[in-house]
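Yeah, one chain of the complex is gone here, protein chain that is, but the others are all in their spots.
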Amino acid sequence: MNLILKKDDLNHQLNAWRQDYEVYAPQSLQNYTHFLPLQDGFELAFDVKAHNTRIPPKALFLPTSEALLKFTRFGGYEQIPSETSPRLIFGIRPCDAHAMTMLDTVFEQERYTDPHWQARRDATLLVGLGCHEPCQTGFCTTVGSGPFNHAGLDAILTDLGDIFLVETLTEKGEGLFSQLETATEEQSAQASVLQQAAAASMPIAFETEGLKEKLDQNFDNPYWEEISRSCLSCGVCTFLCPTCFCFDIVDEAQRGERVRNWDTCMFRTYSLEASGHNPRPSRVERTRQRLSHKYTYWVDQINQIGCTGCGRCVRYCPVGLDIRAMLRKAHQLPSEVAHV
Amino acid sequence: MPDLDALKAEAKRLLDEGVVEMIIGFKAGDTPLHPQPAFFKTVEEIDRLVYNALCQNNLATYLTRFPKTQKIGMLVRGCENRSVNALVIEGQHPRDGLYLIGVPCEGIIDWRKIIEKTGEEVISVFEQSDNTVLVEAKSGYFTLEKDTLLHESCARCIHPNPISADIVIGELLPEGDPTLAREQVAAFADLSLQERHAWFRQEAERCIRCYACREACPMCYCEECFVDHVSPRWTESGTTPAGMQGWHIVRAFHQTGRCTSCGACERACPMDIKMTYLTEKLNQDMRQKYNFEAGMDTKTPPPFSTITLDDKSRFIV
Amino acid sequence: MSNEAHNPYLPIPMHVLHAYYESNDRSLKTLELSFDDPQDAREFFAAYNPGQFCLLSVIGKGESALGVASAAWEGDFVRFTIQKMGSVTTALHELKPGDPIGIRGPLGNGFPLEAWKGKNLVIIGGGCAFSTLYALTKHLHHPSNRGDYGKMTVIYGTRTSGLCMYKQDIAAWHQRDDMEVHQAIDVPEQDWLHHVGYVPDVVKEVKPSPVNSVAVVCGPPIMTKYTLPALVELGFTPETIFTSLEKRMKCGVGKCGRCNLGPKYICKDGPVFSLADLNDLPADL
Partner (left out) sequence: MSETPKLVLFQCQWCLFSPADQEWVDSQLPANIHLIKVPCTGRINPLYLLNAVQGGADGIMISGCLPEQCHFKTGNIGARRQLEEFSDYLSHIGYEKERIRFLWLDLQDRGIIQKELAAFEAQLEAFGPAHNLATRAVESAGGANA
């Protein structure tokens, strides 16, 4: 259902939600924006250039560090209860919301479900804000997402100047906006034109057809060495990625906790075994893992590219590596090399 | 700006005559604000060499990746030249296995400042001869003063000229004013203890521990970093206050007497965390206490690895 | 809201029942652990299948993934043989009977025992990786299981005779008439009555028949690398050769991403894979 939220009423609406939810929205932190809980007198900050918050909102579900267990005095373990207070994330961009649905397939599985992730996901509503002016480094339309993609969202807003057009996408989302008046047909049509124009204005960054096969078949190609030559092997691309989820589990003896921290396949120590053997000893193998995971392994697993094109890795790479260029280059790889 | 053609000609000569096997330089990036470090092995590849004020990485960080027997040519600015010297002192590459193509540096532009000033996405950037930068953005052109775009560590740079390059391309620049860096440290030291701590905490606690600062730093070449050490675990592993602060405290301290104030750590940080106020404090201390600046030659080891009995007067507390 | 029953990160509380060295150089130690809560034991053994692994957890040190080295019928305990390697395994070596310990598991899928019914089994192991094969052999020895399978051939190689694990049991196996046991060491030793040579060579020498057979190979990567082609050469098809993979693991339940191998996670999709599976996966080991 399409509704109208006047921009003048936005703060009022957010405050009304604060009665029932802890409301997170992008606010400015130093030079960038970050999802922070709204306090009295809050000021929203939407990054006009990058659109996205610097750290993807996955951090609200999988914090950079969190305690999994506490050690008890007598050599036992105590669970840490999962957060379950109701939360609402306002202003999440469609690429980030789409990523949440992919991460769900990792954390919520039939056999094993991550209790912390699940509790937070179940307790959280996502209200998205579409990007009517797509960002420069983003390539959402290329990888099957889009500036107004609905995946993972309970409602999505389209900026129509003085008003937001609200499209409620789930029952919960409808409940959030039950007070609003319905949009006119013209308004809906106006939004729809805008949405299509936004998607159309994004160039196709690379061809995805046949990409998986190319990468699959060229596991040992010098291509990987070429694209990873200037890589520093830091964790910027993966930590800022909305679909990267790897973590490390570490015992903090002094705190008496078992914690999990974000980790990344780009670190040397990530796959280093106690024996000294490292399956991915250099930047070549690590870059291959990062790209292959997103562009072939995810496709095998859930039939979707594990990238939503948010463009953070491109924008913040300290050496200016661009995954789009890497994948364009991948198309020049030979197709019929036998898999070794 | 140095003459790019002269740079390329020299680079081509080095490869052509077999003086070096590879040249580390920059090539145009895939995005307008990010030229990429590049490794040129053939004369033909040199055509893609670029050098401009947006080249933000310290190329010396790549040096330790290559075998010590390899003959390497490298484009060096003032700070990179000194980083190379510091690495040579620490035995990371023999100096005679290197050919340094020096470029006097007018300062590195912080791409974030361009975006901040234009307020929109940038399509291309041209440096102009009158010390301005012409930025083509979505809505039109902006002319920006280059001095306002410089990265902080470049704005207070003391040694913009390569000091021991094998060849220098371009006119040497006047030395920078050493008081700027000193004043900056002094200004911070003048704040109250609580203010200084509040600043430190606010910076450190945005850290996500991606270690881009470590990887971008030429002097961080340890096989195993102290944070990766498992037993004993030196600092907390995650993004707890102790973990984040511990990382920033020790990362900078490990650079004592080795840091060349290039600022690559700060430029690499995805969270815009300030770090040079820490390293600069240590650099100033080294200057004052031991009259030492890192990388000024390839012989003098840093103060922490020179121990003399002359120190004894300082023992009287 | 409690997710007590579902938290896959919570170890089962256990105690060390027995701890003894397995090899003469003290690099291998066997721990037998008993459950603090009988309910945990029931749940564990209801789910357990040889070939599965557990994460052994030492407070303050971390967790280490180890294959289970006991069969369910042996009693209400779980056995692990641990090679001293990193900080966690060193801490595990220091445990004494009575010490508390936590384990998570059984994890992974174990050997496809149902599918193997009616077949001859060729069990090939090297070094400390033999532990899960020991569990398999023990499982098969139980009278209610033995009849389901055909001929059993065990080939077990170690670097030296002193490194051979489960010596008493293996000595007893030589006496059994329902199985064939071939032991091997890498270099000759005095009084050694069995094979001398590397496992792949011993396999070629023993020449197990591929007819109606499956082969299971567990050993160090270099042994596996050469044994798999040797089996193919003997006529085993990729679908009848199985091996167990190892990689660094943290969560053990397919979340942390560490043991990712192509589209699979070794922890939840493995650790047992057939050679046919492996041929479809990237060589990222």
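Think of it as A, B and C in the order they're written, each chain with its own count starting at 1.
Here is the rule we go by: contacts are C-beta pairs under 8 Å (C-beta built on N, C-alpha and C of every residue); 3 or more make two chains touch, one makes a residue touch a chain.
Every value quoted in this text rests on a predicted model; they were computed, and no experiment measured them.
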| item | value |
| --- | --- |
| Chain not shown: contacting residue from B:92, B:256 or B:300 | B:256 |
| Absent-chain interface as seen on subunit B, which is shown | 188-189, 193-194, 196-197, 200-201, 226, 234-236, 240-242, 245-246, 249-250, 252-253, 256, 278, 281-282, 285, 289, 303-304, 307-309, 311-312, 314-315, 317 |
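In the analysis below, only the chains that are shown with their structure count from here on.
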| item | value |
| --- | --- |
| Chain pair with more C-beta contacts, A-B versus B-C | A-B |
| Chain nearest the overall C-alpha centroid of the shown protein atoms | A |
| Centre-of-Cα separation between subunit C and subunit A, whole angstrom | 38 |
| Centre-to-centre distance between subunit C and subunit B (centres being mean Cα positions), rounded to whole Å | 50 |
| In subunit C, residues with contacts to at least two other chains | 61, 86-87 |
| Residue numbers of subunit B (touch at least two other chains) | none |
| Contacting residues of subunit A [partner subunit C, same complex] | 68-69, 71, 74-77, 79, 81-82, 84, 106-107, 109, 111-115, 118-119, 219-220, 245-251, 253, 258, 260, 263, 265, 270-275, 277, 279-280, 285, 289, 292-293, 296-298, 300-301, 340 |
| Residues of subunit B defined as touching subunit A within the complex | 29-31, 33-39, 56-57, 61-62, 112, 115-116, 119-122, 206, 208-212, 214-216, 228, 233, 236-240, 243, 267-268, 270-272 |
| Touching residues (chain side subunit C, partner subunit B) in the complex | 61, 86-87 |
